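See below for the structure under consideration.
Yeah, one chain of the complex is gone here, protein chain that is, but the others are all in their spots.
Then we have chain A:
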Amino acid sequence: MNGLQTLPAWAEILVAILVVLGSGLALIGSIGLVRFRSFYERVHAPTLGSTLGTASILLASIAFFSLTRTRPFVHELLIGLFVTVTTPVTLLMLVQATIYRDRLEGRDPLARREDES
């Protein structure tokens, strides 16, 4: 880790907070994956890590590499762009596949149901 020595204390704290926040959100999302019982509920859990979680980690990375001036932060923006575009598409595909299977098996979740999925 070159440049770590030159980082002022406030910057270290900022980066640390962002990293912990991001990984914490990813962790909570994973807990949700375990806790939720139906597929349609589980779809919501990983989005914590893929939205605000990713954003926090990327912000931490931007802060670190900009403050130590080791490289420009263009890559973080691109990672953010790719994650934002690809995750919802993946989740949409998964949901479509599940709906299709549920309908084939004769239990359409959309057929007159308000709660309990």
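Assume contacts are C-beta pairs under 8 Å (C-beta built on N, C-alpha and C of every residue); 3 or more make two chains touch, one makes a residue touch a chain; residues count from 1.
Here, contacts and distances are computed from a predicted model.
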Listed names "Methylaspartate mutase, E subunit", "Ion-translocating oxidoreductase complex subunit B", "Multisubunit potassium/proton antiporter PhaE subunit" or "ABC-2 family transporter protein", with the criterion being the UniProt name of the chain not displayed = "Multisubunit potassium/proton antiporter PhaE subunit"
Key: Positions on chain A where the hidden chain makes contact   = 25, 28-29, 31-32, 35-36, 38, 40-41, 43-45, 47-48, 50-52, 72, 74-75, 77-78, 81, 84-85, 87-89, 91-92, 95-96, 99, 109-110, 113-117
